[in-house]
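Can you read through this structure? Questions will come right after.
A protein chain is absent from this complex, but the other protein chains hold their places.
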Amino acid sequence: MRKKIVSVLLTTAMVTAMLAGCGGKDTTASSDGSEKSPSAEAGSSSGDEITLKVFSNLPDRKNGQGLVEQKIIDEYMEENPNVKIEVEALDEEAYKTKFKAYSMEGLPDVVSIWGQPAFLDEVLDAGVLAELNESDYDDYGFVSGSLEGFKKDGKLYGLPRNTDVAGFYYNQKMFEDNGWEVPKTYDELLELAGTIKDAGYIPLAMDGGDGWPMAVYLSDLLYKVAGSDYSSIVSNAVATGDFTDSSIVKATELLKETADAGLFQNGYDSQDYATAQNLFINGQAAMYYMGSWDASMALNEDIDEDIRTNIRVFTMPVVDGGKGTATDIAAWNGGGYGVSASSEHKDEAIKFLNYMYQPDKLSKYGWENGVGMSAQDQSAYMTGDETELQMQFVDAVNNATSVSGTPINDCGPSAFKTGIESEIQSVSNGSMSVDDFLSSIGKACQ
Amino acid sequence: MEMIGSKKKKKKLSKPILYVILIIVAVIQIFPLIWLLDFSLASSSEMFTNGLLVMPKKIQWGNYVKAFVDGNFLWYLKNSILINGLAVLLVIVVSIMSAFACRRMKWKLSTFVKTLLLMGLMIPIHATLLPNYKIYSRLGMTDTIWALLIPYVAFSLPQGLFLMTSFMESIPVELEEAAVMDGCGIYRILFQIITPMLKSSIATVAIMTFLNNWNEFMMASTYLSSDKWKTLPFSVLEFTGEYSSNYAVQFAVMALTAAPAVIVYIILNKHITKGVAMGAVKG
Partner (left out) sequence: MKKLYSNKWVILSLVLPGLFLFVFAILAPICLSVYYGFTNYSGMGSYQFVGWENYKNLFHDAAFGTSLRNSLLLAIGFIFIQHPLAMIVAAVLDKLGGKGENFFRCVYFIPNVISVAVIAYLWKFIYNPDFGLLNNIIKAFGGKGDINWFNYDTAIWAVLIVLIWHGFGWGMLIYYTGIKNIDPVLYEAAAIDGATQIQIFFKITLPQMKPVIQVNVTMAVISALKQMETVYLLTNGGPGNSTQFAANYLYQQAFKAYKYGYGNAIGVVFIIICLLVTVILNKIFEEREAKIKVKEVA
């Protein structure tokens, strides 16, 4: 018997060794093949074979933003046969972790970035992103001010992809069937939470495991409490490490009250993005708090039609005694793309970047795929076929009297971001007091 | 005779109780996997039930098709087999060589070197993730097979060495003496006389190494970036992002990823059990 195992093992070993040989040959063969492929008539800047590596935070390549990105990549490769684009895509948390690992020893050619201090400051200090020529983008129709987050000392290092709006997605049919109303004030929202719970549904699905959606929620609340003072309060707090401003205290207390009132699902503080979203799109939860990029849910074939066509959205209701009005909304220009400073094919990478941002690419395709709003002028692509959900977001932005700018967690250094995103769970679920929370995130700023 | 008879009786009496205990434990160990299989054949919305298992309205084989095709299953399986196969082979060869040198050869530093090599048993592999990332990227080894192969072999080597030395002790020296008389060199003694006698320990080392590394993904996800060398456990991670709004397909990927190891285990179960037992008791 023993002999048999050994012989089995030895054969396996031999086979694997042979496979190794084959594998090696295979890859060389294929690369040989592609080198021979016609590229002379490509008519691009150079006839050489170029492989561009794109590192993306959009792992779902069949829906929404990921689909749009992939579509543009495919088109680019078709128009430039000498360029091969390899995509590595991870979801946001994993992406940011690996991005930092990459930034130690050289980034892939084109990367997803966020035009926010918590993400970008250290990255720009280290000089790992290539500088872009701002005047190149004069005709690209970028919304005014949207490039600011990607600049350092007046130089541009990236381009914004979206205008993000935070919102409460809700299931209109479920609301109508049960006679629920869209809340006008925060108290109404908390009251509604009880009503929905009694009906046997989850009031609101929250991605509390990741931390950042909760921080966005806190920012949203803070904006309603502090109104136009929001950004000065936040930048002040981050600069001094003192978070005891009464507005911040009130917003944090409201967040805790909200969790206590049972607005979020049971165990929200350990559930991830996908779980929260699935609760909503499978009819378990009546509402779902997320950014406008998820408006593509309305077109996602994986979701039951009954639910998909009934998704609507409202923005944070006003807080009693708060300075923010209903039309002061939490919105910002967050995600975008940049090019690696150490890229071997920097010119080609920038060329591809510019290609993506041609007004009829990211912006148009994004719009057609219901991804919410780009950071560019989209009015030319209004077709009249937009989903109602999309139009609701457009109206929210068009009617907005002011927008918040960067959420609080992204306003400080990355140690602050890590701190607030892990402690916000503790303060909302009551395992940490509001005071301790505020002093702990203050410490992380220093 | 009577004694044995009564003993048998006692055993028979308690058998139902034994079975009850064993079955309960078996259910606890296996039911989650049955649950996984069940939902991998249902549609996503059917997951949200209150029942323990669902009877899918329509069996969704499509989940597996998606998992198989979009999950690049065969490619990742090939990578896993290749990397683990090579790791096993290298661990065996290197551990036999080091064991022989430290155990049989006569030199001053033999115990020191052996202790040094065995230190690896105590070092937490994840503590080397940060510095190794730096080293590998400097040497241009990230995203190559070496980034996985080297740590896999290095961290399985101490166990292999330990087992090989203890097995080698049981081989009589006379055998080698005779071979030396016949004019054999060290290499021939080692590979033609000693190695064949280590068959059962080679099997043990192979099994332990395989079990150690087959499921590893932390290093794979840190050191690799393209699809070229990604291994099977990685496909699960990748897929949960890719199909975040389709739970059923995620379940299918999980089931599919688990399948090869489980099937191989069931087929070779007796040998693997023996190997693990031997390795664990010695080590």
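Note that the chains are named A and B in the order they appear, and that numbering of residues resets to 1 at the start of each chain.
One rule holds for everything that comes next: a contact is a pair of C-beta atoms (placed from the backbone, for glycine too) under 8 Å apart; a residue touches a chain by one contact, two chains touch by 3 or more.
Given the structure is predicted, the values throughout are model-derived calculations rather than measurements.
Engineer: Quick one: which of A:T51, A:S103, A:N236 or A:S402 touches the chain that's been left out?
Structural biologist: Of all options in A:T51, A:S103, A:N236 or A:S402, contact with the hidden chain holds for A:S103.
Engineer: Which listed residue (B:M47, B:L77, B:I171 or B:M197) would be found touching the missing chain in the intact complex?
Structural biologist: B:M47
Engineer: Given the contact definition stated above, which residue among B:T111, B:Q192 or B:T273 touches the chain not shown here?
Structural biologist: Touching the chain that is not displayed is residue B:T273.
Engineer: By the contact criterion defined above, which parts of chain A meet the unshown chain? Give residue numbers in ascending order.
Structural biologist: Against the missing chain, chain A presents residues 93, 96-98, 100-101, 103-104, 122-123, 125-128, 202, 208-209, 265-267, 269-271, 275, 279, 284, 414-415, 418, 422-423, 425-426, 429, 431-432.
Engineer: Tell me, which residues in chain B touch the chain that this view leaves out?
Structural biologist: 3, 7, 10-11, 14-15, 18-19, 21-22, 25-26, 28-30, 32-33, 35-36, 47-52, 93-95, 97-98, 100-102, 104-107, 113, 116-117, 119-132, 134-135, 150-151, 153-155, 157, 161, 177, 180, 185-187, 190, 211, 214-218, 232-234, 236-237, 240, 247, 250, 254, 257-258, 261-262, 264-266, 269-270, 273, 276-277, 280-281, 283
As a convention for this text, only the chains that are shown with their structure count from here on.
Engineer: Give, as an integer number of Å, the spacing between the C-alpha centres of chain B and chain A.
Structural biologist: That pair's centroid distance is 37 Å.
Engineer: Using the touch rule from the top, collect the residues of chain B that touch chain A in their complex.
Structural biologist: Those residues of chain B that touch chain A are 44-45, 47-48, 78, 81-82, 85-86, 88-89, 133-134, 137-138, 142, 199-200, 202-203, 206, 221-222, 225-226, 228, 237-238, 240-247, 268, 271.
Engineer: Enumerate the contact residues on chain A facing chain B in the complex.
Structural biologist: Contact set of chain A toward chain B: 1-3, 5-6, 9, 12-13, 15-17, 19-20, 23, 27, 53, 55, 59-63, 86, 88-91, 94, 98, 101-102, 104-106, 108, 273-274, 277-278, 281-284, 297, 300, 302-304.
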